[in-house]
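Working notes for the structure below.
Here we show just some of the chains, and they stay where they sit in the whole.
Going in written order, the chains are labelled A and B, and every chain counts its residues from 1.
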Amino acid sequence: MDFRHSARVDALRGQLLAFFETHIYPNEHRFAEEVEANTQAGKRWTPTAVIEELKPEAKAAGLWNLFLPESEHGAGLSNVEYAPLAEIMGRVPWASEVFNCSAPDTGNMEVLARYATPAQQAQWLTPLLDGSIRSAFAMTEPDVASSDGTNIALRIERDGDNYLLDGHKWWTSGAGDPRCALYIVLGRSNPDHPPHQQHSVVLVPAGTPGLKVGRPLPVFGFDDAPHGHCEVTFDGVRVPAENLLLGEGRGFEMMQGRLGPGRIHHCMRLIGVAERALELMCRRLLGRVAFGKPVAKQGVWEERIADARCRIDQARWLTLHAAWKMDQAGNKAARGDIGAVKIVVPQMACDIIDMAMQAFGGAGLADQVPLAAFFMQARALRIADGPDEVHRQALAKLELARYLPPREHRIA
Amino acid sequence: MDFRHSARVDALRGQLLAFFETHIYPNEHRFAEEVEANTQAGKRWTPTAVIEELKPEAKAAGLWNLFLPESEHGAGLSNVEYAPLAEIMGRVPWASEVFNCSAPDTGNMEVLARYATPAQQAQWLTPLLDGSIRSAFAMTEPDVASSDGTNIALRIERDGDNYLLDGHKWWTSGAGDPRCALYIVLGRSNPDHPPHQQHSVVLVPAGTPGLKVGRPLPVFGFDDAPHGHCEVTFDGVRVPAENLLLGEGRGFEMMQGRLGPGRIHHCMRLIGVAERALELMCRRLLGRVAFGKPVAKQGVWEERIADARCRIDQARWLTLHAAWKMDQAGNKAARGDIGAVKIVVPQMACDIIDMAMQAFGGAGLADQVPLAAFFMQARALRIADGPDEVHRQALAKLELARYLPPREHRIA
């Protein structure tokens, strides 16, 4: 058993931390100001100059496409090697895109790398890897309980050499971005198949007639501009049959493959969020005086700081082990481990951000520190990619299965 | 012991519930649409027509100024009589103003009713009671830990027949409203006095030179338009000496008088918020099907519903008893009871709203149901009017004082 990062990862961590000191932290205010200025100028949904300027720097530094395991594309890092880098990227909400490591593009690239034909890869994967286009992933629907994937109802019908898509999606992340060129869409193509073989995935180019991007949904009061999570309607959207991915009825198979890495990537970043919230909290408590002494020395704060440290460290080891197991045994064998990470990390992050807010008082609710934005992100992940409740049910089933058929245990 | 409401309260509850069915619930979408339309029209910070239209209806129905106990003004209700009415008003975020029962005006009217001279009352209390002006309360400051009131640093200096005010406030609720005519301002006038006698309260008319209303602070991305919680700077603001309230150095004395009722009013409303969140949650869980049956029948939901019911009911009785004690023994004798309510209710509401969000999935984060707005409101109240931590310290001191001087107890 060895809890050390590899030398390569240590080096990359060092580079990435240095990049943050030089390029990311100093630009946090600028990002906010640029979005605000764009908004005032009537172009709220515009990519920021700051991110675009930093991308070449990141590429030049070799900090690009760090996320793709087992692939000739990307940096050739395994999941357990990517985890500590993703954690660092999580410390600033908009930073991942600088390194071409932001959702939903990472998951979409992973799908394309695994399941797309060479032609599909040439058309979509190459520019995504290059960062010259963005993409969206359209799965969740407002009209059904999407936590049960078999409910997904968008119709995909074969019509000669085409597929016709009709349905209503929402929470389609990245759809607000004008650079979004590709929608990866899950729908029901074969309603007569068994429940887990009814769905397919189709590639829909942005701008296809009938595809309409609606309003960006707020999370709490945030619209996450210029990224956005949008409603998208498909009204007789027609695409060539070769835009089908992998095969009819194989949507679930691919979704399981896509969602596992996507979930754990979000959680890796959230560990960085939690660490930063704890850092902000400690600095605030040390620097603020009430009732005659630093708040850090008062009341419940030491208790909370210790609990925060215990919870972050536990969540990190759980996550690193799950990533390692994905590398060793595959995403399917690690699905319980990934599920545990998905259950643990967002709630942990929410709780620590909540503590930090309380330490900041009113300032913690507003926008000078990123705590409210952090909370929005962490809270949303208790629902996105499957709500806590569904992941707990799945994990419990795995646990109970170890003891079937029921028999009384020794002693009991 | 009698847990029944008085006949008068039962009648008022009936009236108020009917008013909500007829006038409030049917206008919830209209309110949101009106604010959105105003925003599009470049006038986000404009009072809504819907509230203004409903005010005469409320006045005509006798549902006006229900909050003022022990006063010739208002409806003549005691605190314990007002509580169940405030709870109903809390069910819709903007509803209280319809009945002239919204913060910070209620607390400000209470201060003026108790401490203002007849001339001050004629100038400010009368139009506030009538609903023809709005007011703001400026206490919290960004540069000091305002949870310790003795830190409040805005300078109030006597200069001949005037007072000069210099300082920086924030979270000044209601300052965004163009109808806001009066700022009630706490500052330090007598730095040489003992710590709790250094502060005074001054009445500052809106528009006084040097008073500058800054940006509205967001809470989780919400700016609470058209009400707003703003930064306000005082740069050599000059008001006549007769604008002093009660006397120099008596600021704390009044603030304790003001803050107790203000705190419990917020909590009364939050009980209504929690009840509505529970109702929304139950309806959603009953109506939504996943994995083949209504979600209400699955997993943890019955557990959570039961816990929500237990917590709301407990919090309500705690609140009603505290209100009753304010009526019987005065706000000062009830300060521990009010503190307990302030500790319990916002956290309870946060937790229940959080459950409800989880029941709604993505819909719970966005804006079709008011859950995100409810959360913002409840979460902010774990900080506003004194953070949880400070109230817990104060309550613990009261409890420990019962056992001083320390001696070993029987048996122990």
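Here is the rule we use: contacts are C-beta pairs under 8 Å (C-beta built on N, C-alpha and C of every residue); 3 or more make two chains touch, one makes a residue touch a chain.
The structure displayed is predicted, hence computed values, not measured ones.
The total count of identical chains across the complete complex in this file is 4, with 2 shown in place.
What we mean here is this: only the chains that are shown with their structure count from here on.
Separating the CA-averaged centres of chain A and chain B is a span of 37 Å. Residues of chain A touching chain B in their complex: 140, 142, 145-148, 151, 170-171, 217-223, 288-291, 295, 298-300, 357-358, 361-367, 372-373, 375-376, 379-380, 382-384, 387-389, 392-393.
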